[in-house]
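Every protein chain of the complex appears in place save one, which is left out.
Chains: A, B and C, in written order; residue numbering restarts at 1 for each.
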């Protein structure tokens, strides 16, 4: 045990690319904006390339760098293992870290296969009996405007929610001369837009409504079927875009559309919720805003979710001083730390991560059956 | 023959309710904004209630009122019969009017059944051999911004169109104590949101892309299954909302969502088109605007489609002076008159109206098969 | 007296250019959308060019054309004289028409000089004693969203109004090679952006607040000082843009900015009103919308002012079916007809038109004194 404060927690992040940087940012800043949570010690950043991970560790505020995740999860200075590597590595590291008694945060998606995800859920359940906690990182649950949306729905302000519309549109594959990468190979990436963008969409439906998905009908399309990789032309084996219509167990219908081919759209996650008493609209590119139609209002009111009473906002900045995308990870870290401090199960759990993947699998299954509805109540 | 100018045309409108009023407005004003077309004589307005139709005829600028459409279609002063009555009456009147040598404009949808629509298409084809013309009234084709959108697509400015998203959301049935009406009975109305709103959505997909629909997957939902009518509680037998995913014969995927239960949305027809080179966005509640992303633009440009060079705008008002919803009917009347003047087939034809209905039927068919894709290439 | 209905009124419009066309449209349509007002007979359209005015009269629905306004104002079939000619002709025609016992509507601005405007006010006052009515045509008072704004303010929903911001931005003079016209000569046009656009801005401040202007500080600028006309280069003698800060007699401060040089802005009249209890925002390019912040709301609510209970809307179209710019003139005609029907003074009166011009003159006066505040309580 090192000389850190008795109530501080040591963190290790595995992975130092895009998500490793975003998570590092969260651990570096969580104390400044969430004073109530345990103090963080940024112990170690883990990556394969010794020079690069050392440089990243220095820039991102870590005490040291390492290349062997196995030794790190055994390190006494480490209380939390935060897994930011590609999805096919999640399962092994997470299960090992939980076994080693470390709290585990896994970046979404939980795993690349349902069987892996199920093993992780089992490991998390076992670990929980020992007070070791696990969470999956659907960071958009920590957008203040979306947390506010969920609170409004949970509080009955929208009445019975009937329809949800979620689209997540990007344009980085519009150019058909964009080169082949592993992200377009099914064996490496699992799926395309469906897994990458659709997982956020499905998680938001579950999160906002507090309900499970009962049935799914979906279709997939690959608009550019062949791209040129290092070895010449190669078949694209994942979807460029996906469409789904879901029924929740409580009778809400959610439509989902995701695409990497939506020219002019950069990171356009858009959510609409229509209930018997009210409605909501949200757009990730304007993530500080929630548009609400409540209490018989004649239209939608733009609420800037930067007031102290809005979720997560209290210790950030004064009203009107907008937060960035990165703040969602900081808030996520705070929630995980708070759960650890009191020993309650954090949310979303590994079981939530598995549930999302079952929905995505059901959509693929439906697509393979030309869109015929698939039931999730007995898992496919 | 009356003493009107040799090149003037006499018009009769059948029906004086909402659509009759909108069409009357068009005939009254078309000459002021479209100087090149034949002069209109507003001959006669037809309705069942003698007092009410007389009062409406007076207010809407008609020379006279009548209650018997059969005599009107035989009237020598009448050159155009414009049918604005409910859908189940379209077929009989249209076929009779065409047989009587009158040009016929039918408000959408073309008919309540495919068999009726087929009969109307046959009658129109036969009439065309005699120089008698027929058109169906999908007025949103005459929104300048949407006509501009179509021109951009037809001109290749968007490249290969991959995805289209159309939603048409209204909220007039949100309240589950809203009373039962004929619009919620399948035998009278044919369908619910699907036919009423979905027909516009499908027509826009066909119009904007200039392509037919090849396959359809769809689902329907009735959120409020029973409403109280004059005779007490009664089952709602049409859909409150509908979802569909369509493939065109040219490989574009179009998603459609329509609803009468979208709290806070009044008349929200929203269209997005994503191509390999550009993209477009449109919203009916801001119908003078088209948002375009073209020529590698970094984002969407809001174009106010009120310049003289925009479709239909030349003879309206100076730039920046916005048009209303009613102008779409005026432009539609101008297009019909122009087609009559030169004897070319107007667009959209009865065949277009039938094609839309086949798509709607395929969506219903798919919904009955839990969303499994239905092919339209051999009509269902 | 002709054989028209006893309660119908005959109208003559003087002028058939842009405003003559807009007013013709109003008279042609007012009966269809405002059933409660007297029936209109479109008697005569007056213009200088016999062929052109005859053609316009035919297209715009007039029974006949004329070239001599003096005979028209003596014509027994004419009850209302609607003056749409350039401002320097308003005074003579309006006074003559009132003397002839005709109700008079004058397009804004009331006149080109304060002395003319004062003479017109005197003539209107005298005519009123004979039951002959006069109104000036600030059509934006008839935008449903702005009438709604005024009602909210008058009803106290905004509390004490402290600040108003009005800008009216156009871009038709951005290009410095745009040719010289009479509109850029002070002797012909009176002023530039100030009179043309500023008059609407000042009228809206007075209308929305129901208060007079007490003081004005203003500045003017001519960005392009010379333009090429038919006779070669010529000095521009009016303003391209103007700025003013006004205090009302009730202590509200209103800022005004108008320009013909605002690149990318077509017809951008924007109004913001901030009170102790609420606020409003409006933009003419989205004229069906009013954004309101009332009752302690966390932000602005977009209200689509197309509901039957909104001002002027009842007899137009169902909710969500937006009105165009031209509808403001139709509503204006209805208000004038309603005032005539019951014999009450219509609003805005000639005195309102004079008041606006006094404010514009005070702004020019202040600008000549480098912005020093000018008092309007003893007219300058």
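Structure notes:
Everything below uses one rule, namely that contacts are C-beta pairs under 8 Å (C-beta built on N, C-alpha and C of every residue); 3 or more make two chains touch, one makes a residue touch a chain.
Computed from a predicted model, the values in this text were never measured in an experiment.
Checked against the full complex, the one of C:163, C:181 or C:249 touching the unshown chain is C:163.
Touch with the chain that is not drawn comes from one residue among A:288, A:332 or A:349, which is A:288. Checked against the full complex, the candidates B:70, B:130 or B:302 give a single residue touching the omitted chain, namely B:302. The chain not displayed touches subunit A at residues 18, 21-22, 24-25, 28-29, 31-32, 35, 39, 58-61, 170, 172, 266-268, 284-288, 304, 306, 317-327. For subunit C, the residues touching the absent chain in the complete assembly are 158, 162-163, 165, 167, 169, 174-176, 217, 219, 221, 223, 241, 243, 245, 251, 253, 255, 257, 259, 261-265, 272, 274-279, 293, 297, 299-300, 366, 369-373. In the full complex, the hidden chain is touched by subunit B at residues 297-304, 307.
In this text, only the chains that are shown with their structure count from here on.
Each chain gets a centre from the mean of its Cα atoms; the one farthest from the centre of subunit B is A. Distance between subunit A and subunit C, defined via averaged C-alpha coordinates, is recorded as 55 Å.
Distance between chain centres (mean CA atoms), subunit B to subunit C: 36 Å. Centre-to-centre, using mean CA coordinates, subunit A is 43 Å away from subunit B.
Residue numbers of subunit C whose C-beta contacts span two or more other chains: 304.
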